[in-house]
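Excluded from the complex is one protein chain; the other protein chains are retained at their positions.
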Amino acid sequence: MAATLRNDAPLLALLAAAAILPFVAPSPYYLSIGINTLIIVCLAVAFDLVVGRVGALSFAQPVFFGFGAYVAALIATTFGAGFWVEALVAAVGGFALSVAIGIPAFRLSLHSFAIGTLGFATIAQLVAQNWMSVTGGPLCITGIPRAQIGLPFAQFTPRTLTEQYFLILAIAALTVFVVRQLIGRRIGLAFSAVRDDPTLAASQGIRPLSIRLSAFGAAAALSAIAGVFTAHFQGVVCPDSVATSYTVMLLIVAFVGGRGSLRGVLAAAIIFGVAPQLLRVADEWRLAIFGALLLVTVLTVPDGIERIFQLIERALGLGGRNLVPAAIATGPAAIPAEPAPATTQAPVPVEVPVGEALPGGALQVTGLRKTYGGVTAVNDLDFEVKAGELVSLIGPNGSGKSTTLDCISGLSPFDAGTIVLDGQNISGWSPARLAKAGLVRTFQATRVYTTLTPRENLVVAALGRAPTLYEWRQYARSRGATPGLDARIDDILGRLGLAAMRDRPTGELSYGQRKLVQFAASVIVPPRILLLDEPLAGVNPTIGNIFKQQIVAFNRRGLTIVLVEHNLEVVVDVSHRLIVLDRGTKIAEGDPRTVMAQAHVQEAYLGR
Amino acid sequence: MELLLNQLINGLTAGSEYALIAAGLALIFGVLEVVNFAHGEFYMLSSYYLYLLMTRYNLPYVVAVPLVIVAMILSGVIFYYLVIRRVLSRSWQLQLIATLALSIVMVNTAIVLSGPVPKYLESPLNSQIVQIGMASISVQRLVVLAATAISFATLYAVLKYTRIGKAMRAVAQNREAAAAVGISVEKVGLATVVAGCALAGVAGALISPLYTIHPGMAALVIIKAFAAVIVGGFGNVTGAVLAAFLIGLLEALVTTVLPSEYADAFVFGGMILVLLVRPHGLFGRVARS
Amino acid sequence: MAGEPVLQLQDVHAGYGEIRILKGVSFAIEPGTVTSVIGANGAGKSTLLKTIFGMVQASDGAIRLDGRDVTGLKSEERLQRGIAIVPQGRCNFPLMSVQENLELGAFIRRDGDIKADIEAMYGLFSSLDAKRKVIAGNLSGGEQQMLEIAMALMTRPRVMLLDEPSLGLSPRMLDYVFSSIRDLARGHGTAILMVEQNAVQALRISDRGIVIELGRVSHQGSGVEMLSEPDVRRAYLGLPADRNAP
Partner (left out) sequence: MRPTARRVGVVPICLSALLAAGAAFAQAKPVKVGLSSAFSGHVGFIGADARRGIELAIEELKTANTAVAYELSIADDECTPAGGATAFRRLMDVQQVDVIIGSGCSGATLGGMPTLMDGKLSAVTYGSTNPKITEGAGVGGNPYMWRMNLNDTIIGETFAAFIAKDGVKSAHILAVNNDFGRGAAGVYQALLPKNDVKVNGADFFSQGASDLRALISKIAARSPDAILLFGEPPDCALMARQKREMNLKAKIFSRGGCYTDESLKLMGDPRLGDGLTEAAYWARTPDQPMVEAYRKRHGDYPPYNAALAYYAMMTVDQAVRKAGPSRDGITKGLAQVDWKSAIGPIKFDANHQARPDLFMVRIENGEQKVIETISNAR
């Protein structure tokens, strides 16, 4: 409680300062600047949910703002149902519209997503401009009366500028509150996870589309409510309200503020709400100066206002919180040194960590074929893994090992074949569905959520593995302590020698340590079957040994494991069975030592 | 028939305008991975150069045009050192904001300096009309078509056969590998930005006499050019050029048979459809990863 | 084998922005030798190679090639003087043919021997010979690694820097790449400085080994010495400290 209060104190102080403005402003004009600034605050804070939290650069945000404005204008000028109905219709309709736009748009890669949403925004503006019978086109909807706000005891109609100001202040406060609630809860972790690495999220059972849509939809609903206010405030709604020029302002605020930083975005929204008005003294040069200031800011303080906040905090000795989270995701890859695997360090204890391995894990792959670009990567591959077995897939580069893992784990569609897990046909399932069913993989190129801590990485992984209903119920809970789960997380991080790193951004960890975090995430909820893609590649022998011990230990407790690995020493040591691939087909299978002794395996694989 | 021929000519002229802008955008994106939101403003800038040379210095059109290209090359150099080089290693979002800011500066400076009132330049070729079949068309329009073709042939030859062109393609495919073989990413970046600006210069010098020159002249063009770059497959110059002509022709066609105000909706609707069916664009190439 | 060092580092410091990675690295390598740099992830091995090539600027100290200071030079100039690099990960032009890649490998050269040198590379790496027109992106991982080494050789370097040449290679490919590296050094007199996680195998073909720890050289010696040094064996090679232990 005290901690919450401390974290909220600056925001509450800001709110208090904003509430005082009407009583100290020298003239109502400053209130009207305040109102316009608060509209920008609403839009920017909501927008940052999309661009900062789930990392999708959307040009469609003004569409929802305009939608809200048109909804309010149409309701108020036809049957006048009052503010609450307008807000509800705008929010729900805005959410629905965002889902309709988001489902196709999020299918695109993030670059294309930006341009795709720009396309939607342009079409929305064309609709507003040309659907004369509903929107009035360029003739606008005019004569919108003041908002009628039904309160339990009375009907309130904000008429004076001060009353209008408090209404939008309340909406802005609500927006900030909602956004803070979202990012402060476990769904906030899911937002970061999907932003950092959607592929990893999907392979852990989290559906990136659902997560992104919830952020996109929440931002749309909030923007639409701001639109409702604006319609009543201006009394007129024109196609300009939907114009993409708003996006430029929002982008600028989001980036100058520092993406994913609420305080940065708030500060930038206030600056960019007020600055163009203050620059009015410069008259005709106003916009040119505005652009020049922006350019200089971007070139000299590329991390935005958030960076300035951090520098101030550091100077004041307040640097307790995670510094530079955003910079890690986008900045140059500068990875601090991992402490030398000190020769004095005690060997890591080899015990099976927490949790009971799930029974089962029997996998049957029949007739798997995958071609791309005319190349047959996997050709009619059949193999079987029994429950509790540790089977290694080996073969020269390009033999189809990783492709096989991609097909089994749902990352890559395949041309023919069936995959059966414990008697259930899982061919064509999405990675997320497979993960929930207990089929989990790791990646050769290490995938972790760099802006989250190792603890949070594991929380996200655990949530993703849960059944969907439970997963989403958990998202509504606070992201702080996770009773039950925390003990398991501490246990496994301790065993992997990562206890000291528990609460640092994972992006600050060394390559090997991140690889261990990835492994921990794959077993935090023990799967039925674990697919490991070259866990030892690129790690030093100390960490390699930890991997080897953990793989063996987990398998002894009943976990079925499919291992793809080049380190033959380890492979031969730990595997029950080897499957050798060459050019997409199985050329040998059986007991490790027997297989390795076969002449054609040596020929294909070892070249001797 | 006359209508169809006319619309073909119209589509091709509009396509040329989009293509000259889109090619520069695609080049800068392809080689440097920078989304240049200020690119349209360079088209505007070159038109004003032409205006300045022809009205302030009373140069004849044919003399002014090559000088405009030279001025655009110099502007490209300044643009590169002032903005692009400083954001080259930053995130693409930051690059976008930086070029967006530059575009705000350029448009509004133009408004203040030249006044927002449009200008018109008479090219001697504009009043000479020739008859092609049943359609009549100004010589300027034919020059635009020819110059566009020559520009792209030159660009293609440079990229394919010259040392700097190879270096550009190399940087586009793998920047680190280019550095490893001794290609100066800095010099290639400069060459790329300059080439993009020169193409915008060709557009400004040749197309602006057909229309009018004003600070906001690029606003409607650049958005089509972006669509062309996307549909053509990010950074694929040939794809962007083809897509630009496709957009120009589509517009002319849609305008003919449907209420004209919805032509843009077709362009952007089409763009979204293409992206959904082919996320890498119509002409995007995907190497095996 | 002994002689004047071709490359010499003296108290080199370097890093990215505020983060210092190299904190005073000194060593020298001789022509025709293979030197392996080993160390923990993030110890500064890749940064070391980038600093020698000039992709990262040294903030302090001196780098000398054939006795001449190259510390302030740009990468292209260092390449001209005879330092070539094969960075970690894929380092070719995936949409260009093998032939075009090799031509680009000689980008800084303007002499007339380029064609002959390309033919020499096809002779050296015969698997590339049959694939002259194939685009690099469609080669196998090992072939791409070969191509990249060949591209680096096109500048006729005095010193070649290799960053993790074995990454992602199967044992068969790895053996081939390592033996090619050794042959290159012996046959062409090129000094090779290579960073490898696969430390045991790297040291087996190396004349010298250098251990980087927290941005400094902590151990160095001949490859054989390194393989038997107890600290190095335990910390970096994953082997028992005593080489005679089972």
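Order of writing sets the labels: A, B and C. Residues in every chain begin at 1.
The criterion applied here is as follows: a residue touches a chain if its C-beta (ideal position, glycine included) is under 8 Å from a C-beta of that chain, and two chains touch if they have at least 3 such contacts.
Nothing here was measured: the structure is a model prediction, and the numbers come from that model.
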{"item": "Chains still shown that are in contact with the chain withheld from the display", "value": "A, B"}
{"item": "Which residue of A:82, A:104, A:184 or A:235 touches the chain not shown here", "value": "A:235"}
{"item": "Options B:45, B:67 or B:111, residue touching the unrepresented chain", "value": "B:111"}
{"item": "Selected residue (touches chain absent from view) among A:18, A:51, A:161 or A:439", "value": "A:161"}
{"item": "Interface with the undisplayed chain - residues on chain B", "value": "2-3, 6-7, 9-11, 13-14, 17, 108, 111, 115-122, 126-127, 129, 135-138, 141, 207, 210-212, 214-217, 219-221, 251-252, 255-256, 259-261, 264"}
{"item": "Footprint left on chain A by the chain that the document does not show", "value": "27-29, 32-33, 36, 129-130, 132, 137-140, 142-143, 160-161, 230, 233-238, 240-241, 277, 280, 283-284, 286-287"}
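Here is the rule we go by: only the chains that are shown with their structure count from here on.
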{"item": "Result of counting contacting C-beta pairs for B-C and A-B, higher pair", "value": "A-B"}
{"item": "Chain centre separation (chain A, chain B; CA means) in Å", "value": "35"}
{"item": "Euclidean distance of C-alpha centroids - chain B vs chain C, Å", "value": "43"}
{"item": "Interface hub residues of chain A, defined as touching at least two other chains", "value": "332, 373, 375"}
{"item": "Multi-partner residues of chain C (each touching 2 or more other chains)", "value": "138"}
{"item": "Touch list for chain A against partner chain C, complex", "value": "332, 334-343, 373, 375, 394-399, 444, 510-512, 534, 537-542, 544-545, 566, 568, 604-608"}
{"item": "Chain A residues touching chain B - in the complex, by the definition given at the top", "value": "51, 57, 104, 107-109, 111-112, 115-116, 118-120, 122-123, 126-127, 129-130, 248, 251-252, 255-256, 259, 284-288, 290-292, 294-295, 298-299, 302, 330, 332, 372-373, 375"}
{"item": "Touch list for chain B against partner chain C, complex", "value": "163, 166-167, 169-170, 173-174, 176-184, 285, 287-288"}
